[in-house]
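Attaching a single structure in C-alpha cells format; questions to follow.
Removed from the display is one protein chain of the complex; every other protein chain stays in position.
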Amino acid sequence: MPDAPQPGAAVNPWDDDPELRQNVILTKIDWVKDWGRRHALWPMAFGLACCAMEMMATAATKYDLDRFGAGVFRASPRQSDLMIVAGTVTHKMAPRVRRLWDQMPDPKYSIAMGACTVGGGPYVKYGYHVVQGVDQVIPVDIYLPGCPPRPEALIDAIRKLQFRILERGGNTLPEDETGVGAA
Amino acid sequence: MSDAGHTPGGGDVAERDVYTGAGEPAPSPSSVHERQELVGRDLRTEELVLNIGPQHPATHGVLRVVIKTDGEFVRELEPHVGNLHRCAEKIGESVPYYQWLPYVDRMDYLAAMCNEHVAAMAIEKLGGVEVPERAEYCRVIIAEVQRILSHLMAIGVYGLDLGAFTPFLHQFRERERGMDLLDHISGGRLLYHYIQIGGVKRDFSREWLDELDAWLASVERRLPEYNTLLLNNRVFQQRTAHIGLINEETAKRWGVTGPGLRAAGVDWDLRRDVPYSVYDRFEFEVPCGESGIAGELGDCFNRHWIRVREVEESLKIIRQALAQMPEGPTMAKMPKSFKAPKGEIYVRGENPRGELGVYIVSDGKPTAYRIRCRGPSFSNIAVITEVARGTMIADLVALIGSQDIVLGEVDR
Partner (left out) sequence: MADAPEEPETPASNADPVTERALGVLETEHADSVVASEMTGAHPWIQVKAEGLADLMRTLRDHDDTQLDCCHLITGVDYPGKGKDVGEIEVLYHLCSYAKREDAAYFKRAEKNDPWVAIKVRVPRDAPNVPTVMEVWTGADWHERETYDLVGVRFTGRPDLRRILLPEDWPGHPLRKDWETPASYHGIPIIAPEDL
C-alpha cells in the first residue's frame, strides 16, 4: 500500500495505484471498433463462376475459413460486410453486382477474387461480354490474382484485408477516391 | 422458403402425389386452381411475381428465375440465363486451337477434365491427330476421377439445397483429396489444361498411382456414409421422392441428357452406346432410374441416386483402366503451330452433367472458323420452364438442385 497522501497534494490514482494501471487500457473507440470488425467479417455468399468453387473449398472442411473469423457466409447482402467477388463479372451481371454492393451496410469491404475480376483475366481480349475488371463497377480493397486462386491465397487475401482494416479503419477505400461511376 | 405448409394435409409421401403434377403436360392455370382447392377453400391467394436470383444460394451460381406464384404454388416460371456469358465461342474463333482448350475448362468448371477430353477429341478428329494409346488411358482415368469429384460435389450441394449442411462438409473431405490428386498431376486444383491436343501433359508417376489407389479405396469406403446421411434419410426422401418429375417423353423432347435422362428410364450413356476414346474396353453398368428405395421414374430422388451409383461405376472403370494400361508415350508429335485442314466436325461425349457436344468448322487456318459448344446444362435447365409449373416453391429448389447445373456451361 502506498503511503497516505500528504495533506494538500493532488490525488492521482493513476500514478499512485499500480493495480489500476494494470487493469486499464487507454485506446480509441475507433480502434476497438475496427479490431472487432476485423475479426468478425461476414462475407456474402456470392459465387459468380469458377472461383466460387474455390471460395466454397476455402469455407469447407480442409481450409476452414472460420479459423480466421470470416466463415459466416450470409446469403443476404444486408447482413454481410465483405463482398468476395468470386468469378467473372459480365456486362449483364455488372448492374446487379453494383446493386448488391449498394445494399450492403457500411462499413463494407470487397475482394476481387480471380483474374477475371482483377482485370478481365483470360477473357480480356476477345470476351466482349466480360467487364474488364470489377473495379469499374465497385471499389475494390484487395486484388487477388489467380485463375482460380487457391484457397490459401484467399485466406491470405482475407488476412491482408484484416490488417488493412486495422491500419486505415472504417471503409478502407472511400468511394470518391476510386472515381467509380455508378453502373 | 420453409418446409411449413409443404404437406398441407400433413400427410406422407403417398398423399402428396395429389399436389405434384409436374411431368405431365404443363398444367393449365385452372388445374393449379383446382389443386389449390384441396389446400383449403377458405384461403384466398393472389398472384405474386417472385424473383429468385441471380444472387441466391439455391440457384447454383447466377441463374435468375422469375416465378409467378399462386400461394405456395408456382404457376409460371421463366429462367433467365446469360449472366455468365463469357464468349467461349467467339474466343474459339479468335485464338489458335492450342490456346482455346483452357477456355473449355472454364465452361463446366466442375468437370474441366471431361470438357477438355471432348474438345481435344474434336480437334484431333478434325486435324487427323493420332493419340498414343497410353494417353487415351490417362484421359479416361483422369476424366473418371473428375466425374467422381463432380458427382461428390453434386451430392453434397444437393444436401445443402435441401437444408442438410453435414453431407457438404463430409463430401469435401474426399473432394479435397481428389483435387489434390489432380493438382499433383496437372498443377491446378480446379482448372487443369492437362488433356492437350495430341495426348496428355505428363505421365502418371508411381507415387501418384499409389495416391490414386488410396483415394479410390477411401471413396469406396465413404460412399455408404453419404448414403446414410442423404439417400437413406427419410427427410431427404420426402423432400425428393415424387418431386419434379421429368418423364421420358419430356426429357427427350427438351433434349435433357445425362443423369436427368437416365433417371427418366432411358438407358442411354454415350460411354457405352457410342463409345469414344477407349471406353469400349471396360465393363461397367449404366445406372437407370427405378422406383426401388423411394420415388418413381424421373423424380429428384432418382436423379440423385443415379449420381451415387455413377460414382461406383466410375470406380470400376478407373480400376480396369489402371490394370489394362499399356506402356508408351503420352503425347503425339505435334507441330508448333497446329492447323486443322478444311472441314467440319461434331463430337460429343458424356460429361457428368450430360452430353457435351463440340462442333468445329475449320477453313484451314490456325484458328477455327466457327466453334459451337452444346453445354448439357443448357438443355437441362430449359426443361424446368415446363416441369416446374404446378409445383410448390420449396420443391422448385429441390428440382433445380437435382438438375445439378453449372452456369458457366449454360451461358458459356
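The letters A and B name the chains in turn, as written, and every chain counts its residues from 1.
Please note the rule applied: a residue touches a chain if its C-beta (ideal position, glycine included) is under 8 Å from a C-beta of that chain, and two chains touch if they have at least 3 such contacts.
Source: prediction; values computed, not measured.
Q: Just name the one of B:60, B:304 or B:374 that touches the chain not displayed here.
A: B:374
Q: Taking the full complex into account, find the residue in B:57, B:163 or B:343 that is in contact with the omitted chain.
A: B:343
Q: Looking at B:133, B:312 or B:386, which makes contact with the chain not pictured?
A: Residue touching the chain left out of view: B:386.
Q: Contact with the hidden chain only, please: which subunit B residues?
A: So the residues of subunit B touching the unseen chain are 81-82, 85, 87, 89-90, 93-94, 125-126, 252-256, 266-268, 273-276, 343-348, 355, 357, 359, 361, 369-370, 372, 374, 378-379, 382-383, 386, 411-412.
Q: What residues on subunit A make contact with the chain left out of this view?
A: So the residues of subunit A touching the missing chain come out as 91-92, 94-95, 124-126, 128-129, 131-132, 136-137, 181-183.
Criterion: only the chains that are shown with their structure count from here on.
Q: For a test of understanding, state which residues of subunit A touch subunit B in their complex under the given definition.
A: These residues of subunit A touch subunit B: 44-50, 52-54, 56-57, 60-62, 75, 77, 87-88, 90, 92-93, 96, 100, 122-123, 125-130, 147-148, 150.
Q: List the residues on subunit B that touch subunit A in their complex, please.
A: Result: residues 54-57, 61-62, 82-87, 90-91, 94-95, 102-103, 106, 109-110, 153, 168-170, 172-173, 175-176, 179, 189-191, 407-408 of subunit B touch subunit A.
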